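Every protein chain except one is present and positioned as in the full complex.
Now for chain A:
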Amino acid sequence: MKPMAKGSKHVENGVLLTPPPRNIGNKEHFQRINHLYQLAVWHTISGNDGGEQALARLYAKNMDSVSKRTRAETLPQLKRTICKKCYRILVPRKTMRVQTNLGCLQLVCSCGSVRSFPVHMDRGYRCHAERDENLISI
């Protein structure tokens, strides 16, 4: 598909197509979230935080709060690596166990919370944000 020229308007399937913006506003919120996430990962991996990963969880929770407060969204691939209950970074053999149960993929956090993905319903399913045609790299 050819890139759209500035100011050009084209209708496709009832949708008015517009060219992508050149700049992104509030970039500093994303940078803050990115930094907090990397800190949380570092403290989880290095293991210098004890079994409870208190500092890593604090960073991850802070990151989630910033994301919600500023409405700076993150992709599902990133959100799947954080436990919704205890905010641990989910790393296999460190903080997470992977298993399937009745066709559902289950990510079991060390806090005991289970995240289920019913993959048996449609194995080829990809959510809107996971489809390559919907994402543009900057």
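Structural remarks
Criterion: a contact is a pair of C-beta atoms (placed from the backbone, for glycine too) under 8 Å apart; a residue touches a chain by one contact, two chains touch by 3 or more; residues count from 1.
Going forward, contacts and distances are computed from a predicted model.
As stated in its UniProt record, the chain not included in the shown complex is "RNase P and RNase MRP subunit", which appears among "3' exoribonuclease family protein", "E2 ubiquitin-conjugating enzyme", "Exosome complex component RRP43" or "RNase P and RNase MRP subunit".
Looking at chain A, the residues touching the absent chain are 11-18, 20-21, 24-25, 27, 30-31, 33-35, 37-38, 41-42, 45-46, 72-75, 77-78, 80-81, 91-94, 97-100, 105, 107, 117, 119, 123-126, 128-130, 133-138.
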